[in-house]
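I have a structure I would like to understand better, so I am pasting it below and will then ask my questions one at a time.
All protein chains of the complex are present and in place, except for one that has been dropped.
Going by the order they are written in, the chains are A and B; count residues from 1 in each one.
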Amino acid sequence: MNQTHNPYFPYPVRVEQIVTETEDEKLKTFKLRFLNPEDERKFTYIPGQFAELSVPGKGEVPIGIASSPTEKGFLLFTVNEVGLVTTYLHMIKEGYVMGVRGPLGNWYPWEEMEGKNVVIVGGGFAFTTLRSSIVYMLDPQNRQRFGEITVVYGARSPGLLLYREELSDWEKRNDIRMHITVDATDDPEWKYNKGFVPAVAKEKIKSADNAIAIVCGPPIMIRFTQPVLEELGFPPERIILSLEMRMKCGIGMCGRCNIGDRYVCKDGPVFSLAQLKELPPEY
Amino acid sequence: MERYTEKIRERARDLLESGKVDVFIGYSKGSVPMMNRPALIREPREVNKLLWDNHCALNLCNYLTKRTEKIGIIANGCNSRNIVTHILENQIKREQLYIVGIPCEGMVDHRAVARAVGQRDILAVEGLGEEFLVKGKDFEERFTKQTFLQRNCVTCRHHNPVIYDEMIGEPVEEGELPNGYADVEAIEGMSSDKKWAFFAQLISRCIRCYACRNACPLCYCPTCFVDESKPQWVGKSSDPTDTMTFHLLRAYHCAGRCTDCGACERVCPVGISMRQFTRKLNKDGETFFSWEAGLTLEKRPPLDTYRPDDYNDFIK
Partner (left out) sequence: MLERTFTIKEWTEALKKLRSFYRVFAPFKEGDFHSFREFDGSGSPDFNFGNTRLSAKALIYPQSERMFDYTLDEKNPDVNLYKEAVKDLSPQAIVGIRPCDVKGFRLMKRNFDNEEYRDPWWVQRFESTILVGFGCNDPCPTCFCTSVGGGPFNEEGLDVIAYNLGERFVLRALTEKGEVFLAKAEGDTGPGEDERRKMEELKRSSVEKISSRVATDQLKLKEVNALFSAPFWEETAFSCINCGTCTFFCPTCWCFDIQDEVFGKEGDRLRNWDSCMFPLFTLHGSGHNPRENKVQRVRQRFMHKLKYYVDKYNDGVQCSGCGRCVRYCPVNIDIREVAEKMNSY
């Protein structure tokens, strides 16, 4: 069988750049370039999808794609140092050769979002596919396809926000409304919001009219943001979540990431709240 | 043995009704001959599920770990010795337990019975005191219980519970045992190569289902060493080196703690006799430390204590 048809085969990539994102150094962004240009052509993805990063000798780890398909020539992955594979990834140097397998999973409902206002609520390090989405929407080719874009993004402290330079660039634009917040800070220079994401969302999001909300973050943030959005009038069909699960195969075969009869890796990771309400609460 | 069933039900009912215990743990009849099912009884009306027969050989202490209620539990020699170990190792508190002691007359080896009827399908096995009756579709055979005991029961020296709140029935007499470790001595007498070959052959069928580990009341670690990933001690494939590592380390983790209850061997779906590992350690425990696990709450096990004046040479 041709290797290109093998869904387990990782495309070889070289790590071109490693950026430490946060002051605790627990999050690094890896810029990867395909060794074979034809692999890049095969790797066509849509914001919201993820890939398995393949580290020889250590294993694979599913990570949301942080780059946007509008950014050509490379892929970005922001990786939290947690387990065996990610800890090793945090020790590698630029130039390292590894594998990428994917793209995997579904994506944010872009067709449905066309012509609508988009509300993005993100917390902590779960901002990766949201970055992909924002870059994608702000691309001049795409911007007019969407209405107002509102972003609420928070972290525990200023030093734990991802993509800080881009955040401040977006902050300056008038075609996107950024509401950056931190749980707390004693930094006198801090010029954005203070407070938890759900509270800031409640204050800043004005309307659910003709809008879709995408929510990514730690479970506690999701739990408290959900009623805020529902109160604003977002029906469960228009509250979109991206879930995390332990995964191995990424193609719905190895069996571990199911919620009811759905596999998070193949039928997700993106689900509407309406879909999740139909499934057993086991995630 | 069956004669104790009524008494157990009666005592469980009283204990639950009087509120002395919140739950009662015992054995119930399984849906497959000789395979009893451990049961947790919450309501007095459910006590008729409980029974006592020749097939109550799973170690109930396994079901006590970190429970928080007041628990009534059936304990024969093995169960009680593991309860002692559990208390010593802080997995359960003595005050939580109401132990209904039961003298044990040994359990029947289900594999030996299947072998004796030529692996024909068995539909029912009935205890008849000294004998038992095996019924199949077109056969009925009677066997003498004494010749079909589980191997750990053959060498058992502690049929009666060592700890209990009340006793059901009269203690059985502990008979004179021939050398209980003849099999271990035979292995000790082998050359290193032979020993290795013996143990490699012993576990060659292992499918790494971990039933032996999980049926053992001693194995309660929140994360077993085989499941650790940082560092990963053992590979997860069916490579014989990894399988051997699992069995050896599992056995060593039981050193000075194993009561030879036989649960590991009983549950193995491919019939591996992994007691060959633990029994060597039990023998060493007796030889070097005069120690048998689970006999007393008064002494710490030898491998979790240290004394500067230890009389053993290796410590100096």
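Note that in this section contacts are C-beta pairs under 8 Å (C-beta built on N, C-alpha and C of every residue); 3 or more make two chains touch, one makes a residue touch a chain.
Quantities reported herein were computed from a predicted structural model and do not represent experimental measurements.
Asks: Any idea which chains on screen the missing one touches?
Replies: The chain that is not shown is in contact with A, B.
Asks: Given that one chain is not shown, which residue among B:128, B:207 or B:248 touches it?
Replies: Of all options in B:128, B:207 or B:248, contact with the hidden chain holds for B:207.
Asks: Which positions on subunit A touch the chain that was left off?
Replies: Counting over the whole complex, subunit A touches the hidden chain at residues 1, 3, 5-10, 12, 54-61, 82-83, 86, 96-99, 219, 244-246, 248-249, 251-258, 260-261, 266, 278-280, 282-283.
Asks: Applying the definition given at the start, please give the residues of subunit B touching the unseen chain.
Replies: 30-32, 35-40, 58, 62-63, 111, 114-115, 119, 121-123, 207-211, 213-215, 227, 235-239, 266-267, 269-271
FYI, only the chains that are shown with their structure count from here on.
Asks: Quick check on the complex: what are the subunit B residues that touch subunit A?
Replies: 229-230, 232
Asks: Quick one: which bits of subunit A touch subunit B in the complex? Just the residue numbers, please.
Replies: 83-84, 87
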